[in-house]
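For this view, one protein chain was removed and the others were kept in their places.
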Amino acid sequence: MELKDYAGTLLESLRERTPLVHCIVNTVVQQFAANVLLAAGASPAMIDHEADAADFAGIADGLLINFGTPTSHQYLSADAAIDTFNQAGKPWVLDPVGFGISAHRTSRIVRALNSGPAVVRGNASEVIGLAQQSGSARGTDSTHSVDDALGAAASLAQTGIVAAVSGESDAIVFADDSGTHTVTISGGSPYMPSVIGTGCSLGALTAAYAAAAAHTPQTQDLSQQARTGMAAATAHLHFTSAAQSAHKRANGPGTFAAHFLDGLYAARPEDLARIQTTWTTGGTA
Amino acid sequence: MELKDYAGTLLESLRERTPLVHCIVNTVVQQFAANVLLAAGASPAMIDHEADAADFAGIADGLLINFGTPTSHQYLSADAAIDTFNQAGKPWVLDPVGFGISAHRTSRIVRALNSGPAVVRGNASEVIGLAQQSGSARGTDSTHSVDDALGAAASLAQTGIVAAVSGESDAIVFADDSGTHTVTISGGSPYMPSVIGTGCSLGALTAAYAAAAAHTPQTQDLSQQARTGMAAATAHLHFTSAAQSAHKRANGPGTFAAHFLDGLYAARPEDLARIQTTWTTGGTA
Partner (left out) sequence: MELKDYAGTLLESLRERTPLVHCIVNTVVQQFAANVLLAAGASPAMIDHEADAADFAGIADGLLINFGTPTSHQYLSADAAIDTFNQAGKPWVLDPVGFGISAHRTSRIVRALNSGPAVVRGNASEVIGLAQQSGSARGTDSTHSVDDALGAAASLAQTGIVAAVSGESDAIVFADDSGTHTVTISGGSPYMPSVIGTGCSLGALTAAYAAAAAHTPQTQDLSQQARTGMAAATAHLHFTSAAQSAHKRANGPGTFAAHFLDGLYAARPEDLARIQTTWTTGGTA
């Protein structure tokens, strides 16, 4: 099977399984991320009180950790949910949003990184900072290109994590016995950076696909890294397909956001197969 | 007067009175619920700090309690706002979202139930769980049909609460000296479950109509339960009318959400009167 075959299979699996995705995510994007999950075919739940989080993580299929607007409740919830996922061997996604903004936030993101996420998804600056575990004060906008971050992504991949770097083109990097693999996906919409939460909700959709892939028969012959890599790539293909479709109908970022959700809802396997991708494999891990 | 006459009267009363609705509601849906209230004709305020809540509840007309993403601030705010509403004899709505997710949340929802809401609005699984006061871990999706929940709704109704169960068709159940009444409303849009916050914001609109009904002359000859039942039914009719109108204009859940708000804004009494309903009355309470 090729990437486009895995993507089509995983899209159908997602809609059949409607994985329940536990999102500990910033309040700015909760509504949009929930609508993205629903439109794509998953089921969202933004459970971020420490008294609920461990119990809920036990029934959730996927988990996203994103400390965009953290509260003490969310930090405590993340610790509890991560423990539950790790004990059950379920994959989860870390979005290092705002890495480097402050020493406190950086220390909590590093703590999550060291707890073993299956995927890290962020912009180039965040992925570079995280791989180097060095935070310098900056905003949430990336000041690096995706190409700049390929080395950092590969170094995360060497530790068993799938690294997904978002930008004008996206790169998904993972490593297994067959080498270090880089999937690049191009062709979104220039309106995307003008809609809040597109990156964060891509992390949520990646968590949904990682959960679906863990139980999809056609991906069981893959290494765990490759299976999760295919899941992350499919989330990005689903996004790109919806963005292309929405771009044709939109007159600006406001109408784009509505059409983008329609596009996620309508996307079919053949739409994902039409997105331009490359897959290169380098030296073994 | 029939239901359709009450509904038209209450719609006009809502827009004339623009009831101020105090919403203690999850952060995922705060924006959508506020836009629903504004589009329908009410005035929202999401006040959930314990230092504000009791004071604000004193000037609010309606109150919604929904612990979707509870914080300690929200739990304390709810206790204070409920006390203020109860002392003033003003009706309030409980949405038992996530009932059964965790022991802590379940205990707080039961505490609210035992504080005397005028209306409980939830999906079938939540209403069944609440009526039995037995929480088993599950997600926020209903695993029961509305018909499954009619018995549970009737048992809540026997305690003086109006029970509104949301699903493909909705059921509003209330009981007074003339018997146990079940109003069913059918014909929404299949996009509704793919838009986050439609259930939660229906609870908010129910709180707005309950507040309006309490001061609408044409409903003063009804029992308190019937008056609140007519209010809850009208909120559901207003939603269904907007959903039908939006469905015709939408290409998916994203554009549906925008057209749905337009539909709430545009709805007239004759639009509510066209929605398909049934009203059955069983044994006296």
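Chains: A and B, in written order; residue numbering restarts at 1 for each.
We adopt the following convention: contacts are C-beta pairs under 8 Å (C-beta built on N, C-alpha and C of every residue); 3 or more make two chains touch, one makes a residue touch a chain.
The structure displayed is predicted, hence computed values, not measured ones.
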Legend entry - Options B:Y6, B:F56 or B:F99, residue touching the unrepresented chain: B:F56
Legend entry - Positions on chain A contacted by the hidden chain, ascending: 26-29, 31-32, 68-72, 98, 101-105, 137-141, 193-197, 250-255, 257-258
Inset, instruction - State which residues belonging to chain B touch the missing partner chain. - result: 20, 27, 30-31, 34-35, 38-39, 43-49, 51-52, 55-56, 58-60, 71, 73, 257-263, 265-266
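By definition in this document, only the chains that are shown with their structure count from here on.
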Inset, instruction - Would you mind pulling out the distance in Å between where the CA atoms of chain A average out and where those of chain B do? - result: 35
